[in-house]
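Removed from the display is one protein chain of the complex; every other protein chain stays in position.
So, subunit A:
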Amino acid sequence: MAGSASTTNTKPMNLKLRVWRQPNRQTEGRIVEYNVKDISPDMSFLEMLDVLNEDLLRAGTDPVAFDHDCREGICGSCDLFINGRSHGPEKGTTTCQLHMRKFSDGDTITIEPWRANAFPVNKDLSVDRSAFDRIIQAGGYVSVNTGGAPDGNEIPIPKEIADRAFEAATCIGCGACVAACKNASAMLFVSAKVSQLALLPQGKVEAQTRVENMVAQMDIEGFGACSNIGSCAAECPVGISLENIAILNREFLTAKAASNNLA
């Protein structure tokens, strides 16, 4: 690593892990301690868990279940609550992109699943986030069928608006915002989709019913009210801005003012 300006850890580490183990939704869970040895600082956090799981499996013990897939920080599958923080200590980083160089030899690391009523545990560290899908199904789309769309350049969109919509649209749906919030609120997730579509001319047509339906579904799913503290945005791995919640609130109030209260 010639020329690296980093001051982070470079030597292999031994760590103590405190991991939430829970066989299934019906059974109570508990913290179990494990030791892992010779962890390279260049490993990702999930590669460190791979090492643990290979050891457990060879010893005939059930490996720790956790969700993961792309390991590039974009699919939103990984969802670990590490030392009391969504996705761990590094700002703007998903668990899969967190590297062990951010930890030190001898550290104790506590690993839990997301904690929220709306995200019940499947097993160990894997939770059920289908509530997010149902919120999108309630209105997180533009109602256009395939075919018959006008030319892509038919409606010019100012670059600044397109960029802001893009920023909101980069939400990966991981649920870190919910896990970080003391009320387990899904406001940041919902607001990201509401603003993306409210900003774009294509989404404006249904803006009113969309925000009403999505917020109603959010409440049905059992997410809490916004705490107004902003821990969601502080812990969001892709930097979804709190500004989106302001847009959501404005959209919601405007919608309700003119609403038939269909939702």
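By our rule, a contact is a pair of C-beta atoms (placed from the backbone, for glycine too) under 8 Å apart; a residue touches a chain by one contact, two chains touch by 3 or more; residues count from 1.
We adopt the following convention: contacts and distances are computed from a predicted model.
A.B. asks: Between "succinate dehydrogenase", "ABC transporter substrate-binding protein", "Glyoxalase" or "RagB/SusD family nutrient uptake outer membrane protein", choose the name on the UniProt record of the chain that's been left out.
C.D. replies: Spelling it out: the chain absent from the display is recorded in UniProt as "succinate dehydrogenase".
A.B. asks: Looking at the whole complex, which of A:M13, A:I109 or A:A138 touches the chain that is not displayed?
C.D. replies: Of all options in A:M13, A:I109 or A:A138, contact with the hidden chain holds for A:A138.
A.B. asks: Need a quick check: the contact residues on subunit A for the chain that isn't drawn.
C.D. replies: Its contact residues with the unshown chain are 1-6, 8, 23-24, 40, 42-44, 46-47, 50-51, 53-54, 57-58, 60-63, 65, 67-77, 93, 97, 99, 101, 122-123, 126, 128-130, 132-133, 136-138, 140-147, 149-153, 155-159, 162-163, 165-166, 169-170, 172-173, 196-197, 200, 202-203.
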